[in-house]
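Note that one protein chain of the assembly has been removed; the remaining protein chains are unaltered in position.
Coming up: chain A.
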């Protein structure tokens, strides 16, 4: 690590670890409720657990993206962040928004709009927080010595993500219009601008870990994000099939969302190919695992499993079933969770100066969490197929079908335990690394001069 201000990233990553752990606890609460063990119902009903589970996910991923930006931008722009003090203020306000929102959900203070449950009053705090963050990043870039495509793509992703939050804040009387613009946030985030953020982080990691020439990596980065927007923007239509808007979306959404997997396929091929091509044998193997893993699993979770229910003829039956939940888990896991865990794994030895990256624990964390997540997704997928068949094909009552799929949630919970063990190990390693040290600043320069292009 070259710049002292990069150390702020550590605290954003620490916030990630804390909120991720909590997210999993609420996941278990829901999983148990689904097999009839709902003893917490009076205090934490399912809707509270769900809002907390999904909002924690989004907040900690954003914290991870912000930490990644604070780590990457100084190195790309070749200068310190313009203000470390304000970065800490921003961190604290982010944590504050998160805590306030999550606490409110336990007291019936929310806006029941899936994924955007944060009340509008708090939204303004989110906006201020994000403006502060973008202010720091943009001025650093502007004053920097160098402007790279990697930094540009990452920053564009962050700026667009902020802009796209706004349509979600407009008030509508009609449920249909409300839902229509809710997707401008939710869909255009995960199948649009967040992919730019992912692509930026991925490119940075590949440059560092494989040593392939920056020009080559960044050229393909443009192709990937080009494919993302080309398919993803009009692909929004796959959420408009059956919510009460014009049939034109069945064609537009069907065609363009069917092309969305191409961007993820390109990402996977890109990562694997750069890895093969690379001559550098970087010692941080575990970061490489998470990096390549993210590119591959996102293709499966978002690309293949997304494609599985994106055609209107299929979605007519699967819309709003456990099939959606199955895809949601694997897509978020592969694309966003894994890329954040990759940048954390890469940054930790550099920030702390401790070389724990070849420890068995790290590898165990990778495999346990991945196998556990795959098991959960398969169990949910089976439950989803059975649900669709019984409820939507055979016209069975909702709760009758739910009884039939209960057993799959037992299987899911067993796999979730494996998963949680893996994540537990990851967090344990994170804690063992300790805090960033100033000695790490010196070390980096001598050890890996080749890293600075």
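By definition in this document, a residue touches a chain if its C-beta (ideal position, glycine included) is under 8 Å from a C-beta of that chain, and two chains touch if they have at least 3 such contacts; residues count from 1.
One rule holds for everything that comes next: contacts and distances are computed from a predicted model.
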Could you check which of "Amino acid/amide ABC transporter ATP-binding protein 1 (HAAT family)", "Cytochrome c", "Fe-S cluster assembly ATPase SufC" or "ABC-2 type transport system permease protein" matches the UniProt name for the chain that's left out?
"Cytochrome c"
Touching the absent chain in the whole complex: find that residue among A:110, A:264 or A:366.
A:110
Among A:125, A:262 or A:325, contact with the omitted chain is made only by A:325
Option from A:80, A:218 or A:404 whose C-beta touches the chain left out
A:218
Hidden partner chain, touching residue among A:3, A:189 or A:249:
A:249
Would you indicate which residue among A:48, A:140 or A:284 is in contact with the undisplayed chain?
A:48
Suppose we count only contacts with the excluded chain; which residues of chain A make the list?
30, 33-34, 36, 38, 41, 45-48, 50-51, 105, 108, 110-114, 117, 149, 173-180, 215, 218-220, 222-223, 225-226, 229-230, 233-234, 236-237, 240-250, 252, 256, 316-317, 319-322, 324-325, 391-392, 395-400, 402-403
